[in-house]
Each structure stands twice: as structure tokens, then as C-alpha cells.
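Note that this is a trimmed complex: some chains were dropped, and none of the rest were shifted.
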């Protein structure tokens, strides 16, 4: 196994991409300040509800506009009263008739989709709404659920690493979802031109308590042994959507018919704040018991407490990275998904650089596209975890 | 509109100037540590009351002398007991008879005037007490009032900017003194060889509540419409004295006779602590109701709560400057006074530099001395603020 490519010498994240900047409910007729890829942004909704994202520093003397106030669809600086419209143009200056046409703050392309406000920190000419990452389950009436926003003191790629390999559930979440069989079962890593996927099936296992309860909630009968799945989909630069669920063993789920089971999706999208911190937006949605608020709340709060364990580990990992600038990461088989994810990010970053060599290098590391990695359960795993293979 | 001269590439403040280091009441027969232009200073009064200012680091092993104790007019280090006299000379060393004549800490020129202790961080040979900024109203028996010291987390020039343009009252102090007519009325910016002045008259206006009450306190009769003034005087490097007041409309105040009105002075002098923080000494004094402690307390506490709003804005502005090292300030008409103030500071700094070019450049930017800027009320202001011109 080779050391991971040192992605830290490239820029940390592509600029020409949509990044979740707020949950839909966070935005209203008030000013919300948020730092995104080191850009200070102020966001609000116009009277008609449309989201606006402006540079959060007055053209005149840099005071954050978020210290000011909304005036209709415009924002007025809280220091000397300069007013900027949603396009960032200054439309009022105190004590003078003439307004310098150069007086503007940057306006960011912004789109509301899948319950998130997406901001494009790069070249506005490239900001195609069709490029918003697919998290449609979060607003699809066939699915129900809810989520939260976490601020994590780590680079966003550490969260991607974390999500692309769920082996860590056994160790980080040993008291909740960390079923030991996760470490034991084989998994498969595949990738396409713009995606990476990790698939793990646990066949004929006892369902963990939370899934047993869900299956019984849906079917109304006691649950027996199940087939359980975790299918992790990565879309660059920073969206991870995970199919999770269980179906009665023998009901055909591995073959493609999950109708007898319970289907969930863990939706995740991370937005760099700085190189050492990120905004982590997530939701958990399901395709059954759609109107049951109790189930929505149960999942949201359970997932929130599980993710708090990850937050602790991720922040500790970031501090360790800062403490050991000379050390690199090494990859295990379990890191196959994360490795492809980082290569896809690298290619996006490379394409924004003036030097062709970066792109060629990134393309080469992706040349094995379509290659499949099969990872077998190991005897060592089984023995260590006391599981009979 | 030109970008503001980038004053940040010059040293931040002249060394050869008197800076307020303490309020008179702060100093006594105990050790007071304060950082002034990045100099660590320890201050105290001798037995006869004379102020002393020494470098706050023992010659021997650098322990702050402020951790030690007064011994008569001298200060003894709290670690090994070395004793320094008010001139900074070591007069006692433990366990040795001979005292190294080089053993001294720096002694700063110090003067007590206008209720402040002034320290000169530059060349002692140039420390002429006649150069102390004029804040004599603070100790003149014809005036009464009091003030405070605020520590602000911003460069001292941001406070000067703030004081040299009171337009911000409309936006920062909208709930207290922010009368909307301030933004509306014309003002005049003038400057002399060593001063800058901003004059604003509001003729025939309703007095704001605080001034109405003062006028009625003095005259004993209900107040009608007034002429109101704000005349801001800058004296480099960092003193701003503001004449404020109202007089019954038609009683001759604009023509020079303010005897029928109430006269106040907001006295301000800022001392850099570091490049990102300063000590802001202020007082509010008046020339009527001299013995009325209730009025003194009322003004002191009102001004303190208004300045706390500025402190919030100024610290936010400094953080924004630090967050956007690539951005510069732009100047509006309202910044005329601040612009001259910064040019006068630049010239003081330039004169301390070895390279003549800095002085020539500073002189050139001041070549328009005597020039007058008239700023008219704008229709946009009036419309925006709902005021009939």
C-alpha cells in the first residue's frame, strides 16, 4: 500500500463548486454570517424569499455587513449606513449625491435546493445550478426525515474519510451502532468518472436494535434475521449519500428487491470553513412511516448523538495532524473509498490550476477508473472480535 | 475617489509624542503596569506625589517590576530584590557590594496635566511638556465633568476615524443620540498646519431629549427649537476634542455668542497598546451647573454606554481588517476629517524615519493645507431618512 498522495500541497478545495452554506430554515429576513472556504459571507432572504449571499465586509471600511440591518431587499451597513442591493451594488452613501460605481461588495451565486442554500465561491460564469450535488431525498415527498448542522474543528476531508469507511463504527460507536460484523464482512469499492462507491452487505445477521425496531414498526410482526446493507456514494467535492437498511433474510434485497425491508439514506455534505474547520450538514431520511414525527425525531436525535462521537475523534485527529506536520497518512484496504474520493477532489482542484501538469498527474491517479476492489473478511478480524465466520 | 493612503506600511504611530498612560486617579503609591506602543511600562507616584514611569522588566532576569514592591521612591524586583530608583538606576543588588553602573531600566519622561499622566515613548531629549495635547478643559475650574478609560481591541486610528465623522451616530447610536438630521446637514472640513477640524451646524432643529433637558436645567424655562453644533478638533497624533451643544434658535450661536445655550466638550485621547488594541481615555465636561454631581454622573454614564456601542463596532472592524489583509479602505466625503488626521499622523511618523522621501511624500499629501471642503446635504440622504430639506 502506497502512502496517500499528499493532497495538502494542492489548494485544499475547488472553488468552482456548489457548497451548502445554510440549512433552508436558517435563512430568513435577518442577516446570517458564515465563513465558507475562507470567504466571509452574509446571507439573507429577499422579501420574495429568494436567498442572497454577499461578501460580509462593507466596501467603505470593512465592517461586517452582518452587523447592519436589512432595508427591504438591501442591506445597510451598521457603521455609516452605506446600502448594498442583492447584486452587491452600493445604492446609498451618506452625505453625498454621487455614488462611486466601483462601490460594490461581491455577490455570490446562490441556489436553494434539497433543503440547502448552496453558494458558489468560484467563477460566477461557471455556476450552473445543474451541478448542485444530488441530495434530492431531503425534499422528496416519498422520503421523510430531518437533519442538523455541526461545526467540526477539522479539515472537511477528514469527515469524508470518516464517512467513506464505516469500519470505524465498531470502534468509535461501540456503544450504539457499532455492530462487530461490520469489520468482519467483505466490502467492495468501485468508482466511476465522477463518483466513488463502497458497498457492504451483511447477509443473514441479527439486526441491531435500532433496525429491528424499524422493521417491526413497518411490518407489524417480530423481525428475524436480516440482510443489512451500507452503500456509500461519494460525489465530489464533498457530498456523501449513504443507503442504509435491512430486509428479512431471503426476501431478495441483495438481488435488488428491498420492498420487504426498511430503507434509509444518510445525507451528508461538508463545506470547508477554514483549512482546519468545516460546516457539516446532514440529514437522515427514510421511505416508510412518512408521517410519523416520532420516528423522525428519534432518528435525528440518535444520529446527532452518534455524530457527536465522530466530532470528538475528528477534532482530536486534526490536532494530531497539526502536532505532527512531518507525518503522513498511510492507507489500509478500508481506505479504498476515501482514497478515490480524495483523488476526485484533487482532479477538481487541479483543473483550476494554471499548470497542466497538475491535471495530468490527477488524471493518472484516476486512470484505473472502473477497477474493482474486493475486500475479504479476514480470519484475524473474526478471531479478534470473537465472531464465527 | 482615491483609495486611502496605505498608512499601515509606515510605523503605526510616532514615538516622539506625549501619550496618555493613565488617568490621574489610577496612579498612587502602588505599581501599575500598562503597555504603551508595545512598551511595557510600570508607573507609580513617589512619596511627594510625582509620577514615575519605568520599563516594566528587571534588568537582571526580566521579571515585570510590577510584580515587585515600592520601597520609598524606589521599586524592588519581586524575584531577587534588585532595587531601581525613579531614574531607572539600580541601587541595590543582592549578595554583592559593587553595582554594575550599566544596571538600569529605562525611565520614561512623564508629565501630569489635564487629569492625565502623559508618557513620552520616544527620544527623552525631545520631551517638551509644552507639547502635551490641549485637553485643559478637563481640569479647568470653569468646566465640570468626568470620564473613563476604555480598552478597545482595535488600532487607535480606527477610533480617530470614528470620532472625526459623527455621521455614524445615526447608525451606531440610533437608539440614543443618533438624530437623523446629522446625516442630512452640510459640514465643513478645514485643517491647519497641525490640526484638522470638522464643523457641523444644525440650524433651527428640535433638540434631542438629552440636550433639551440640559437647556431647561440651565435656563429654567421650556426649550423651543435650537441651533445645534458639533465642532471636532484633531490634534496629532491622537487627541480629539469635540465642542457640542445647543442654543435657542436665533440667540446668535452660529454667529459666535453661545452664552444663551449649553456648551459641552467631549475630550478624547487614544494611546496605542499594540497595533491591534488601544487605551481610549475620555471625559465629558460642561461649562454650566458646575457643582451638580447628578449631571456629571448622568453624562459620564450616558457617554459610557454610547461609547460601548462604538467599542463593539470598532472591535468588529479590526477583526474584519485582520480577516481581509488584501482589502483597503475607501474614502467618502464624510471621511475628509479622518483623512487629514491620518495625513498629519503620517507626517509625524515620516519625520522619525531616516529616509527623507517619507517626509517629502507626507508633506505633499498635506500640500493642500488651508483648502476647505464643503459638503452639502444630499437629496438622497433626505429622501432615505424621510426628512424634508
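So that you can tell them apart, the chains are marked A and B in the order they are listed, and the count of residues begins at 1 in each.
The rule is simple: a contact is a pair of C-beta atoms (placed from the backbone, for glycine too) under 8 Å apart; a residue touches a chain by one contact, two chains touch by 3 or more.
Computed from a prediction, not measured in an experiment: that's the story for all the values here.
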| item | value |
| --- | --- |
| Given 2 visible subunits, total identical subunits the whole complex contains | 3 |
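We adopt the following convention: only the chains that are shown with their structure count from here on.
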| item | value |
| --- | --- |
| Centre-to-centre distance between chain B and chain A (centres being mean Cα positions), rounded to whole Å | 50 |
| Of chain B, residues touching chain A in the complex | 1, 161, 165, 167-168, 170-172, 183, 187, 313, 316-317, 320-321, 323-324, 327, 329-330, 332-334, 375-381, 384 |
| Residues of chain A that touch chain B when the two form their complex | 40, 57, 59-64, 67-68, 76-81, 83, 92-97, 100, 103 |
